[in-house]
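One structure, as structure tokens, below. Some questions next.
Heads up, one of the protein chains got dropped from this complex, but the rest are sitting where they should.
Presenting chain A:
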Amino acid sequence: MLLFKEPDPTIFDPTQSDPGLADTVRTLGAADIFACTQCGKCAAACPLVLTGFPFFNKRLIQTILMGFKELLLNDASIWACQSCNRCTEVCPQGIDSFGIILAARRFAVSEYALPAMAVEGLRSLYETGHAVHLAEAGPPRKKIGLPEKPPTTLASSKALGEVQAIMRRTALAKLGIIPMGPTGESLYGITDKKLW
């Protein structure tokens, strides 16, 4: 599959590097990224490595530190991260490696490099308050004696309104990747100077 193509070694051409990349990712929640010594302990613990994803924590951090933006954006492996946090646990430098993966995703999203399933999850989160929502779950819930709707945002339009109000104040609204307006159209381009 093209999605997981082995990166071509010749791509490590320093003239193609974006020197600001590491700083950008750092401000997105990867405060400790410069402490990485590339020892590779995180990779030894990573389920992505075990299953043969070509792009994993150590390599991702290396790519960011070296400023290879295209390489980062052209691979979807960061979205396969299991969030298991083994890498954060074993890092001898005390780096929050999983936090770096989340920050890298935030950067990728700002460049519109995100998989369809992430868009679906976001849309569902915005529309129902649940990233995973099955509209047909009501009857089976009732069958075992539970209310059709759990006592969540599904059962309260006020609560859902709160979730949506918060989401409209995030980078998501500026990106316009899901419809967030009251009439369903995308609020592409909205920025709120008050907070961001």
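By our rule, contacts are C-beta pairs under 8 Å (C-beta built on N, C-alpha and C of every residue); 3 or more make two chains touch, one makes a residue touch a chain; residues count from 1.
The definition used in the following text is that contacts and distances are computed from a predicted model.
Its UniProt record calls the unshown chain "Heterodisulfide reductase subunit B", which is the correct pick from "Carbon-phosphorus lyase complex subunit PhnI", "Glutamate mutase sigma subunit", "Heterodisulfide reductase subunit B" or "Transport system permease". Screening A:22, A:71, A:100 or A:172 for touch with the missing chain picks out A:172. As for the chain not pictured, it touches chain A at residues 1, 3-4, 28-29, 47-48, 50-53, 76-77, 79-86, 88-89, 96, 98, 102-103, 105-106, 109, 114-115, 117-118, 121-122, 125, 129-134, 137, 140-141, 143-146, 150-153, 155-156, 158-163, 165-167, 169-172, 175, 195.
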